[in-house]
Structure formats: C-alpha cells, structure tokens
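A protein chain is absent from this complex, but the other protein chains hold their places.
Coming up: chain A.
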Amino acid sequence: MAVITIDKVSRWFGNVVAVNDVSMRIGPGITGLLGPNGAGKSTLIHMMSGFLAPSAGAVTLDDAPIWRNQEVYRQIGLVPERESMYDYLTGWEFVLANAQLHGLADPGAAAKRALGLVEMEYAQDRHTGTYSKGMKQRVKMASALVHDPAVLLLDEPFNGMDPRQRLQLMELLRRFGADGRTVLFSSHILEEVEQLARHIEVVVAGRHAASGDFREIRRLMTDRPHRYLVRSSDDRRLAAALIADGSTAGIELDWQERALRIQAINFQGFTTLLPKVAREAGIRLYTVSPADESLESVFSYLVSS
C-alpha cells in the first residue's frame, strides 16, 4: 500500500501563501485534485513529488519524507505539466533512457512494456519534438510508468488534449487505479474529475475546501443557494408572486440595476417556478441570469460551508 500523507502543510513564496495548512491522505485508487487555476494544485503536486519543500508541515510517502529523498522515486512516477522532454531523442530512446536512469535490470523490456501500455509503439522511432500534445503526454506517461511505480502523480494531464486522447488517457488511468496503484491527477475542470475519480480533494485559494466522494461534493455544489439576477416587465409583482413559494429564500429590488436579485434554495424548484409564475401573472421576463455560476464561486461556497 502506497499512501502519500500531507500533514498540516503550508507553503509560501515570499509574502504569498500558495498552500495554507492543508492535510490530506492519498491512498490507492484514483484521486482527483480539483481547484481553479492558481489554487495551489501544482504547488501541492510539486511537494508530493519532491520538487518543492513545504514551508511548514510534512509530506511523506509511507512515513518516509519525500523532500530531498531520491529513494522515493523507486515508488513514484511523475508526469509533469511542462512539455519539454529532450526533443532530440526518439520516443523509444527517451523511455529507454528513463528505464536506464532507474537502474532497472532489463531496461529494454521495461521500455517496451511501458510504450505498449500507452499504445505508442507506432511512433516510438520518431523524435519526441515532432509529437502532438497528446502523444507527448502518453510518452511522458510511459516514462513515468517504466519502473512500475506504486504511485503515479499527474499535473494537469488533460490540458490541451482532444476528446479522443482524453478518453484514452482516462481509460489508462482507470486501469492503474483498478490495479491498486495510487493515482493522483490535478484538474480545474469539474466534469473531467467527475468522470474519472471517485475520490476528490478540492483546493481553493491554497486551502483544502472539500474532500470525499464526488457525488457528495457534486450534491454540495448543486444544493447551495443559487443567486439570480432577473429583469421583467413588472419586477414588484413578480417578486411578490415568487416570495410566496418555498423555493425562494429572499428577493431584493436592486434600484441601480433595475432588477431583482433572487436567492433560491431549491435549484430545481426555482427553475420551474419562475417561468410558471411569470406566465400566470402575465409578466414578461427580459433577463434571467445566474449571478454566481462561475467555478470560483462554486468553489468559494464549498470553502465557506
């Protein structure tokens, strides 16, 4: 069992706090590290892969510190976000060199197996500089898998991939998760994480916002109070009719915007209620827009709850 433990970890760069008192435990299976851009996901992955020291707290792999401990790389495979990878080598040479650097007994066989896993044998004799983004990602995967690691860390692996490549990579990661490996990947796209990971860790603005089963987090996200901005032909009458229903928690008449600011409790209920009420009262709706649907606001709701 390979478990990465992040214990009360903070990391700051000068005056900027990138990761703020985060504790989490990443065990076997697939874990999605979800958060908006700049939330501290890369900082966390860098600390988990031994390329950044925590300013406070400890990051360990099965109780062994990861920072300044090159022995952990026998168990960790890292797929970095950056693309540069000795583009004067062919895919085969690159993966083989990684196997040799690990000091494996039979580097040739290991490289062949790793390239087979990511289905890149067909392009293994081409220089990696000529690869597409998805191909590079797969060869990077092969280089991380060449020593058959128990832990696989991937920093934004789906960035810039087309849908087909994305599906292939998801399939591959699912297999590793099913094998009992500890797989952690970061993403800022909820749907991506949801499709792949049962377990999700959410970070927002450097803080650990939520942790657990994706269904639970999804429910937290959809059940939160939704805010809408509504403009109609008769705001006051519409407000009176809406407040009578239980799915509305509060309505404010915004004089400057000449609009209603509505807080709904029940997302589903409100979205069917609004058009119905408007039709019955003979009121025309000009604008109905969610006021806080951005990912950041969804995340910040999670932080506050």
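Here is the rule we use: a contact is a pair of C-beta atoms (placed from the backbone, for glycine too) under 8 Å apart; a residue touches a chain by one contact, two chains touch by 3 or more; residues count from 1.
We adopt the following convention: contacts and distances are computed from a predicted model.
*Asks:* Looking at UniProt, which of "3-(3-hydroxy-phenyl)propionate/3-hydroxycinnamic acid hydroxylase", "ABC-2 type transport system permease protein", "NADH-quinone oxidoreductase subunit I" or "Aldehyde dehydrogenase" names the chain that isn't shown?
*Replies:* "ABC-2 type transport system permease protein"
*Asks:* Of the residues A:60, A:100, A:247 or A:266, which one touches the chain left out of the display?
*Replies:* Touching the chain that is not displayed is residue A:100.
*Asks:* From the listed residues A:50, A:91 or A:177, report the one that touches the chain absent from this view.
*Replies:* A:50
*Asks:* For chain A, which residues lie in contact with the unshown chain of the complex?
*Replies:* Counting only chain A, the missing chain is touched by 37-38, 42-43, 46, 49-53, 68, 70-71, 73-74, 76, 78, 80-82, 84-86, 88-89, 97-98, 100-103, 143, 155.
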